[in-house]
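Taken from a larger complex, these chains appear in their original positions, while the remainder are omitted.
Chain IDs A and B follow the sequence of writing; residue 1 opens each chain.
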């Protein structure tokens, strides 16, 4: 492992993974799988296991997940969330993280966020399918929402839910636009713009479908 | 079923369907199928059947439609419209809804609108393939058009038909841009912008290919 002060990394030629990013930054380097070969993913995963973990592979296909779990039996595949995780933080600490969705089709993104936060040691409260077309569903759960230290809102279509939640809670809201929609949705551009322009001042935004970053930011906030 | 005043919903964990939205708003909650598993769709459909109906699944694949109709034999599959519907409103009331298309390829969207309106109790007049390249085809049907209480115009390509119909009738026009086209069409963006900028002041617009909302709005207008 090459080092430069406390900043170390491994040099595999095709990749330079950093097993100790968790120590350095409080969250680990994830393996974003698309565009990488199975061999590359397996090798990076193995090298990251030298650090304290968690080791997280995101957007993984079922086939690659199977290969990974077979080789590293302590890792686990979360199929809805498209994650494989090894060495999660076991002990739950910090404030609770709320994860809210507008609809059922937002679940893969929401689960990516929720399981990321759990693997980083947070307790997660899930509240799914409470979109604004029937806003009483959200209102019915306000007491639970108000106990969270941060709320992640995953919403496709017009993404209005982020502003509505932002207007109800007294904590930061992480908005995740999802690619759920069609037509003038432009694969998530519509809710992204909605969320960027939120009139609720406690809302910040991550990339379309980026449940992982939402989980990381939420975990850092509630540490 | 959870309730909060007259606002009720079911809690399935992955979804919170509202069987009585028809009573509350005059139109039902639809199941937008893409991104949902068959099991989720079947479960939501079953729960919505507890309400007064209609129960409507949109953008359904032939495979899922088959499973749905097999399990709920009173439901019916409309293959061109990509709908499965149960418990439609039988009695036709209100003013007539006109549904017009620019071309033949717009039929799936037009039928989604037409059958939605019919399932909500409206009588529908269909007028297909009357695009402006041969405007005499539209002019020949002006008498029928003038009897409608609202006209839905589904058009792809440049979408000019909405403005032309808007300039001929004395009722509201619901414009539905379709994704039929290529090149600088950008999957429906071109007719969407055309329709948004209509010089006919009686035109309002719904999302690209959104026949369902067009059918709902038209039904509410003609109630």
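As a working rule, a residue touches a chain if its C-beta (ideal position, glycine included) is under 8 Å from a C-beta of that chain, and two chains touch if they have at least 3 such contacts.
Note that the structure is predicted; figures quoted are calculated from it, not measured.
Shown here are 2 copies of a single protein sequence; counted across the entire complex in this file, the number of copies is 8.
Following the convention adopted for this analysis, only the chains that are shown with their structure count from here on.
Matching the C-alpha atoms of chain A with those of chain B calls for a turn of 90 degrees, to the nearest 5. Averaged C-alpha coordinates give centres for chain A and chain B that are 35 Å from one another. Chain A meets chain B in the complex at residues 103-105, 107, 128-130, 133-134, 136-137, 139-140, 180, 182-185.
Considering their complex, residues 2, 4-5, 7, 9, 13-16, 18, 21, 29, 32, 34-36, 40, 44, 59, 177, 179, 187-189, 192, 207-210 of chain B touch chain A.
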